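Complex shown without one protein chain; remaining protein chains in place.
Moving on, here comes subunit A:
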Amino acid sequence: MLLTDFALSLDAGVLLHLRGRNGAGKTSLLEVLAGLRAPLRGQVVRPEAGLHWLGHKNGLNGDLSLIENLQYWCALQQCSAAPIVTSLERLGLARLRYRAARTLSAGQKRRAALARLLVAPRPLWLLDEPLAALDVAGLDDVGCMFDQHLQQGGAVIVTSHQPLPLADGRMRTMELS
């Protein structure tokens, strides 16, 4: 049992930074919130308009190109595949879109996974260590994405051991112990 007597409600326009030592249950909590795992007791109310889940696995098949991977994801989500190229462009991957995901670096794969957040607008983002393997420019890009998403009335829950690239009053921190 990782967490008991846990209550959390998240307002629109707020980013929640989940922190805690390794093994504190950050990922498990996010998986419960996303609906991948069932909580032992209690309930989770998710936004009706859906959510984005980005686990520590990128969800990219190494033998498919970035664009094929994202097109398949759009088919699963039944959303339009039209914004894929502009999303990849914003994360600096437009040139690499026909390359097999296997041939990309860890940071580039992480960027491609983050591009999904821009392909389909969803009010809630659940991100597990999104900054892993990103370079300095990548942190800036993610900071811009957070900023824009919060301005549009979205909410984000992030686990990260690094300081997040967003420092203002819209950020809350929660320590799991």
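Following the convention adopted for this analysis, contacts are C-beta pairs under 8 Å (C-beta built on N, C-alpha and C of every residue); 3 or more make two chains touch, one makes a residue touch a chain; residues count from 1.
The rule is simple: contacts and distances are computed from a predicted model.
Novice: Missing chain's UniProt protein name, "Heme exporter protein B", "ECF transporter S component", "Ferritin-like domain-containing protein" or "2-oxoglutarate ferredoxin oxidoreductase subunit beta"?
Specialist: The record names the chain that does not appear here as "Heme exporter protein B".
Novice: Per the definition of touch given earlier, which of A:G13, A:G59 or A:G143 contacts the omitted chain?
Specialist: Candidates A:G13, A:G59 or A:G143; residue touching the omitted chain: A:G59.
Novice: Pick from A:S9, A:N22, A:Q43 or A:Q78: which residue touches the chain that isn't shown?
Specialist: Considering all chains, including the one not shown, the answer is A:Q78.
Novice: List the residues of subunit A that touch the chain left out of this view.
Specialist: 31, 34-38, 51, 53, 55-64, 68, 72-73, 75-79
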